[in-house]
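A single protein chain has been removed from this complex, and every other one stays in its place.
On to subunit A.
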Amino acid sequence: MRAEEKHSEAEERFWGAIGAGMSPQRAPIGPLFGMSPETAAVFEAHGPAAAMGDSVADPGSGGTSLSVIAEGVGELAVIDPEVAKKACEEVLEKVKLLHGACSDTAAEPAPRAAADLANGDVGDGCEIRCLDDPPGAASRIREEDEAAANTVKSARKRQKNNSAKQSWLLRLFESKLFDISMAISYLYNSKEPGVQAYIGNRLFCFRNEEVDFYLPQLLNMYIHMDEDVGDAIKPYIVHRCRQSINFSLQCALLLGAYSSDMHISTQRHSRGTKLRKLILSDELKPAHKKRELPSLSPAPDTGLSPSKRTHQRSKSDATVTISLSSNLKRTASNPKVESEEEELSSSSESLHKSCSPPVRLAPEREFIKSLIAIGKRLATLPTKEQKTQRLISELSLLNHKLPARAWLPTAGFDHHVVRVPHTQAVVLNSKDKAPYLIYVEVLECDNFDTANVPARIPENRIRSTRSAENLPECGITHEQRTGSFSTVPNYDNDDEAWSVDDIVELQVELPEIHTNSCDNISQFSVDSITSQESREPVFIAAGDIRRRLSEQLAHTPTAFRRDPEDPSAVALKEPWQEKVRRIREGSPYGHLPSWRLLSVIVKCGDDLRQELLAFQVLKQLQSIWEQERVPLWIKPYKILVISADSGMIEPVVNAVSIHQIKKQSLLSLLDYFLQEHGNYNTESFLTAQRNFVQSCAGYCLVCYLLQVKDRHNGNILLDADGHIIHIDFGFILSSSPRNLGFETSAFKLTTEFVDVMGGLNGDMFNYYKMLMLQGLIAARKHMDKVVQIVEIMQQGSQLPCFHGSSTIRNLKERFHMNMTEEQLQLLIEQMVDGSMRSITTKLYDGFQYLTNGIM
């Protein structure tokens, strides 16, 4: 009760301050239930406190449960999801009251909602109704606002204005300018619980993607800031978790990761941990599905695919129904015992304990866990070669458990993972850890939650279908042989089962592959050599054969040599499209139209929280530059933080590190550009050069602003279009490698880079500097958006990039708010000069070469 009181009290203070503002829940209500603005206005007059009091006092439908909840708020995590419902319940209560009071004005949907309420399914019913589609609702609000006669609206506003001393804040909040960035900022900076609660509710009105970007900030605030902020955020989080399984996963992972800096004892009881548990316990599965599930569970996926291999449902999926599958001993043709069960479940802590209801997130978590476990095992092996072999074999085993209800969170669409082409996986270069790159075949689906897991197709699909069809049924032979022992028609597997398809393949493929070669002549006669006397002999010149050989080798694209010490170089050099085509050809799922190839780097033993922070900053800068129309190019790559020491990275495709380029090609960067893109004046070279300049300028700014260190050539990629891409943001802001004091320059700019840009006096170099200036001016304009991201993440964080007290101050200073544009230009010139001359860059490269063999 006390909590409840406190809450309403706080609200009252807020509303008192900004006048008879909207109740948090009320914002969507009016339009949603078709109320005219007038009704809404009348409704508002009731005041939140009164409404609140009503609902608590009301012994009817929702009231009793509500009071229980009110007591438990903040104490019992189990009840927490109810808080979200509460908001809606209250609103509905009011709607009901209103309905009773002025039935003529009440819109049609209201009674329906009320009826739902009476049915007892209060929470679920209204949950779906009022929160299902916040963006939609939000847009409707706007539409209605605009559509509504100005008179009513302005009257309402006037009313507010009159009753409030300072409504500016509210006006800001209601204005179109109020975006998610501001919302986050106010949420973070405001000490007013009312404001926080308001913004917590406003979150529902933003587009999902907008809020998703700030998810790390939201969750970090949830974990590390005071209770009011947490309470304000939680309903939104819970709501989104109910909607999306991917969101649930990301939340759970981030909550775990950002809680890890807390002391272990506080961590256990922290809000973050509780919410994480709640998400993982699967209490937040979509409400309407909860009811259907019991009837579904006996055969979740088995009966849905018409293929003959329906019983081959994915192992990961099967684990959750262990009790079922163990009864399902074997089928007629195939004994199907879930043999890998123990394997799977023993590695998961909670699966067995809570295996009775199917856990939504379990297959995905299992998938991630296996990937991380592979990385951990790889780390124990001494050589790259062994790691690679082990990786390939481990992944081939993982394949047995696929397809599964698993997905790659770094992808932008809903899908199921169906196969990991294990031979394509490579171990990346790292001294003591074992990050690795895998390609993942997925099948796109419309909705992950409702789509069925695709049926498994065996590795060598064609053969198995063939042999299954061609072989006689055993049932017939039983009868035949029981009577007599006389010889039954012979089943000659040698001729039938073996020879057919491969030979056909052989002949079919010949003409298309070998068109330019004379060896298709061999098709014309399949006779033995002796028959040659009778026919015209065919002559070929030995010189032609050799010439073809050298020509064909010359035509193969510039691939990298295979290097056992650097297995990733070859894999990364191969053009992505080429790779997709190749893998698709070799995949049993490749023929499906929804087939897609994704790739992901699995890192374990590395903390990717800084990487995530860098990603956010890069993304923010990217959008700022886009908004300000500065043609700077940067490539933020997606990060999935799995825990404080593991994660996944979306690899940059078609890009190899400059180190790899130099080691493989033994050329200078400029010569490599010439080799790859053609001569100086070709369009392709010029485009590549422009790309290089734009990306270089972008990353120089990034490096300066974020103080990105450890910039050796292994951490700078060059893509097929000439862009450079910086990777590895392990040392940013206040941290630098081993604090040796290397890399004192603002960013890395070597003479080689300048050479590619056309030298110090070239136009492109001036363009580069100009881009930097424009970029810095643009970034400065939106400094708050950038700083805010970093600042919020500093809360409760032990990350090395926040070491010391002046991280944020220094960051702000680097935007040089006080400088004129001329001064900024000078600054850029200085930085470029300094970096060019910087002896430390050279020193650092030399140091890297000596210690890590990086060129």
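Throughout what follows, a contact is a pair of C-beta atoms (placed from the backbone, for glycine too) under 8 Å apart; a residue touches a chain by one contact, two chains touch by 3 or more; residues count from 1.
One rule holds in what follows: contacts and distances are computed from a predicted model.
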item	value
Name under which UniProt lists the unshown chain, selected from "AP-1 complex subunit gamma", "Armadillo-like helical domain-containing protein", "SUMO-activating enzyme subunit 2" or "ER membrane protein complex subunit 1"	"Armadillo-like helical domain-containing protein"
Candidate in contact with the missing chain, chosen from A:L215, A:A373 or A:L667	A:A373
Given A:D261, A:E459, A:D645 or A:D721, the one touching the chain that is not displayed	A:E459
Touching residue (missing chain; options A:G412, A:G586, A:G759 or A:G804)	A:G586
Where the unshown chain meets subunit A, residue by residue	309, 312, 329-330, 332-337, 339-340, 342-343, 346-347, 370, 373, 377, 381-382, 385-386, 388-390, 392-394, 396-397, 400, 423-424, 426, 458-460, 463-464, 466-468, 471-472, 474, 477-478, 480-482, 485, 487-495, 497-499, 502-503, 505-506, 509-510, 513-514, 517-519, 521-522, 525-532, 537-543, 545-546, 548-550, 552-553, 562, 564, 571, 586
